[in-house]
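Shown below is the structure under consideration.
Of the protein chains in this complex, one is absent; all others appear in place.
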Amino acid sequence: MLSVYAVLIDGAIYASWLFLVAAGLTVIYGVMRILNMAHGSFYAIGAYAAASLVGWYFNNGVGPVWVGYLMMLGCALAAGLIVGLLIERGLLRFMYGRDEVLMVIITYALLLILEDAMKMIWGVNPYFAYQPYAEMGRSVLAGLKVSNYDLMLVGVSLVLGLSLWLWLERTNQGKVLRAVIHDREVAQAMGVNVRRVFTLVFVLGTVLGTLAGALTAPAISVAPGIGVEIIVLAFAVVVIGGMGSIEGAALGALLVGLSRAAAVHYAPQFELFVIYGVMALVLAVRPQGLFGRVLARKI
Amino acid sequence: MRLDKTELILLGVAAVLAASGLIAPQWLVFLLTMALAKSMVVQGVVMQMRAGLVTFGQGLYFCIGGYAVGMSGHFLNISDLPTLLLIGVVAAVALAMLLGLLMTRYREIFFAMLSLAFSMILYGMLVKSPALGSTDGFNVKAWTLFGWSPAAGQAPLALFVIIVAVSAVLAVLLHRYGRSSAGAMCEAIRENEVRVEYLGQSPRWVLYMNYVAAAGVSALGGGFMALAAGHIDPEMAYWITSGEFVFIALLGGTAHVAAPIIAAVLFAVVRTYAIELVPHSWQMILGITLLAIIVFLPKGLWSLFSGQARAAKAVEAKA
Amino acid sequence: MSCILETRGLYKEFGAVTAAKDVNVRISKGEVVGVIGSNGAGKTTFINMVTGYLKPSRGEILFNGQSIIGRTPRAITRAGMARSFQVAQLFPELTVLDNLLIALAAAESPFPSLLRPLRNDGRIARAEAILSEFSILTWRDSKVTAVPQGVRKLIDIAMALIGDPQMLLLDEPTSGVSAEEKTQLMDTVMQVVSRHQVTVLFVEHDMDVVRRYVSRILAFYSGEVLADGPPQTVLANARVQELVTGGQRAHKGATA
């Protein structure tokens, strides 16, 4: 019985992390139709920024712990804003209207560049900023010792998902965004400044990526390659849920999270295939993903 | 079989290249062998690009070709080069005939993602196979050709001559394929699939055939890679390997059958010098090159040459 | 004359919207039929159903006496029914000649050859012939993207015609073409079409154009066939005048 609870708890924790990682990807794709390969690099930049600053703070200072948490968020925000604006204003805006697949390749080039750029800034040695993770302690849930930090991630993920959803569905800005998602040309004709929307959304997506990285940083050792590792994971979640859909990403994350936790507990040898298996299965049945829309061509 | 001018040039260049292998330094011979093997996989990517499909999983067939060669050597004790390569191609074609049924239902990003998923599943399966050396892979046995085995130290050169010959024949075939009805139909599908359907042609059938053929061609590249490098590992099916093939395909462009070959050679040269001169940031150099090509040469390197040819023509006309 | 196309009790619903309602039409071989109706009257839906792009909710479609319900557009095309499109559906990055050669190769065989070239003398001769018939041979080697709208419409029709269909459906052949060009374009099209002795059904907004070329008119309104008959009868019909040609867009009292 214990392991059933463990599957649920582990699955929920992993799913919330996956959702954090995938949210930015799906937002950018939904509005801009860019499947952003560099999303993993944004995640890594957020992680590096947070780990280096927070590590420095705790190693040198005796300041209060909560400042460390604020610094993590601050880092993610600052790094996301800078990187997002730089890339969108400096490169992507010249590329709009190009083929969707070409955009994938452009962001692939970005990934190659960013990976080495990070190496230049932060070196290859791992950063280890564990204090925010360790300070929170642990609780016992259904007989299982669980890190409070992980539980907090579940909360953050829920809040983030809900606010994204509310923002899209319940605010005027969200309406404008949905108009752009639905039909870019019509939205433009109706007077929506699509370019501004794009800048806003790309920066939002970037910040979501860096935030995911910053929130993950204290639990891991931040080293080269962490970004590359999560791209395929995030893609899988987004493709399963239906690209561009927030609720899809949430459901996709939950599906993958729970299947993976179940595999770890009951059939560890299949853990490696779970993600691709779920993805191939969902796509075979629903090619557009769980929440994806089918676009029929007008003739 | 009548050969047109392009085909004659291709065969002529191949003959010169094979002959120059005798005087070229050995590292260059090896580098070209690897580049030619890769260019075959890239041909598979380009075949699908011409039909408007970008695959992030061509490494699947590259890997199948390589492992088929390696495993046939180890478990079936086959060392004959044509037989080995044929086994690889047949294995890939068989798999592609199965997966193609599903893959041809998808377009654009979904095709890219699903192709990636399948190649990653193979990657996972190989990693989980200790009998095949897991991630370490295993060494491929030495090859023979119709009972003849090359003298010690001569195998790389012999393989180079073979791969040049095979590449030339393949290039001629692909050149013809590109100009055939089926090849034209692929481009038509890329341009307007609905219209193709309304011309009474089945886009899915054309894409299916194209997918299977591309798999076979890529597997041939994988087989050669295994024989040349003498080692195979699951990395061949990893998505980053597939990404590299897309990279080279874009580098060359889809305009000509020689473009992937030239791009693969250029890529190998650029990379080997980038690794030597800037060992810490060669990826960045590759990324910048890729961006520059997309921005300045959206149709690949080939547009550089054909653009010049056009300019030359214009000058001729004026004179 | 024998009947080439027949629909029986054709219905098509999109959610709450009825795009086709009890459509019963019989078209004989060799007829030239014009379809009129305001926007959203169900003209294109009718063509899309007949060519297999949309599946009717109910009803039967017979082509040469055989049911074609559930067949793909491809199968219906191969059976001998070709169509053109409201917005020309071409292969924009290819040359005009290649567009036609592809159409021809597609018509020749469902399994395109892998190694024999698309361009052979026979195909090129046929493609050039049809381009000359439409008087657009000068555009032969231009990319479609470099070709004016009116010529694109002609290429679109030429591609449908090159496979020698028994029946040709033209969806607004003059849409997107300037008023001055319309007549000339339709003249060209109808000349070629009559030379090829193919049954034609075309959708058109301009009544002058319709009156000039057709032997029979189908007037659609709100998914229904409002009137069917020779031009003078249909165009004189009071309800057609009120609901279709009069330009009134009043929906009240519509027979729903």
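The first chain written gets the first letter, and so on, giving A, B and C; residue counts start at 1 in each chain.
Operating definition for what follows: contacts are C-beta pairs under 8 Å (C-beta built on N, C-alpha and C of every residue); 3 or more make two chains touch, one makes a residue touch a chain.
Convention: contacts and distances are computed from a predicted model.
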Worksheet entry | Protein name (UniProt record) of the chain left out of view, among "Hydrogenase 4 subunit F", "ABC transporter substrate-binding protein", "NADH-quinone oxidoreductase subunit L" or "Monovalent cation/H+ antiporter subunit D family protein" | "ABC transporter substrate-binding protein"
Worksheet entry | Touching residue (missing chain; options A:77, A:95 or A:144) | A:144
Worksheet item: Which one, A:174, A:224 or A:277, makes contact with the chain that was left out?
Response: A:224
Discussion item. One chain isn't shown here. Among A:9, A:38, A:211 or A:290, which residue touches it?
Written reply: A:9
Fill in: chain B, residues in touch with the chain not shown (by the definition above)
5-6, 9-10, 13, 24-28, 30-31, 34, 127-128, 130, 133-139, 152-153, 155, 225, 229-233, 235-236, 241, 255-256, 258-259, 262, 265-266, 268-269, 272-273, 275-276, 279-280, 282-283, 301-302, 305-306, 308-310, 312-313
Worksheet item: Footprint of the hidden chain on chain A, which residues?
Response: 2-3, 6-7, 9-11, 13-14, 17, 115-116, 119, 123-126, 128, 130, 133-134, 137-138, 144-147, 149-150, 216, 219-226, 229, 260-261, 264-265, 268-269, 271-272
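The rule we apply is simple: only the chains that are shown with their structure count from here on.
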Worksheet item: What chains do chain A and chain C have as common neighbours?
Response: B
Worksheet item: Among the chains, which one keeps its Cα centre farthest from the Cα centre of chain A?
Response: C
Worksheet item: Taking every chain's C-alpha mean, which one sits closest to the mean of all protein C-alpha atoms?
Response: B
Worksheet item: Just how far, in Å, is the C-alpha centre of chain C from the one of chain B?
Response: 43
Practice prompt. Could you list which residues of chain A touch at least two other chains?
Written response: 299
Worksheet item: On chain C, where are the residues touching two or more other chains?
Response: 85, 89
Worksheet item: Which residues, counting only chain B, touch chain C once they are in their complex?
Response: 173, 176-177, 179-185, 187-188, 191-192, 194-202, 205-206, 209, 213
Worksheet, complete the sentence: In the complex, chain B touches chain A at residues 54, 102, 105-106, 108-110, 112-114, 116-118, 120-121, 124-125, 127-128, 194, 239-240, 243, 246-247, 250, 280-284, 286-288, 290-291, 294-295
Discussion item. Under the stated contact criterion, what part of chain C meets chain B in this complex?
Written reply: 51, 72-74, 77-78, 82-83, 85, 89-94, 98, 101-103, 105-107, 109-119, 159-160, 163
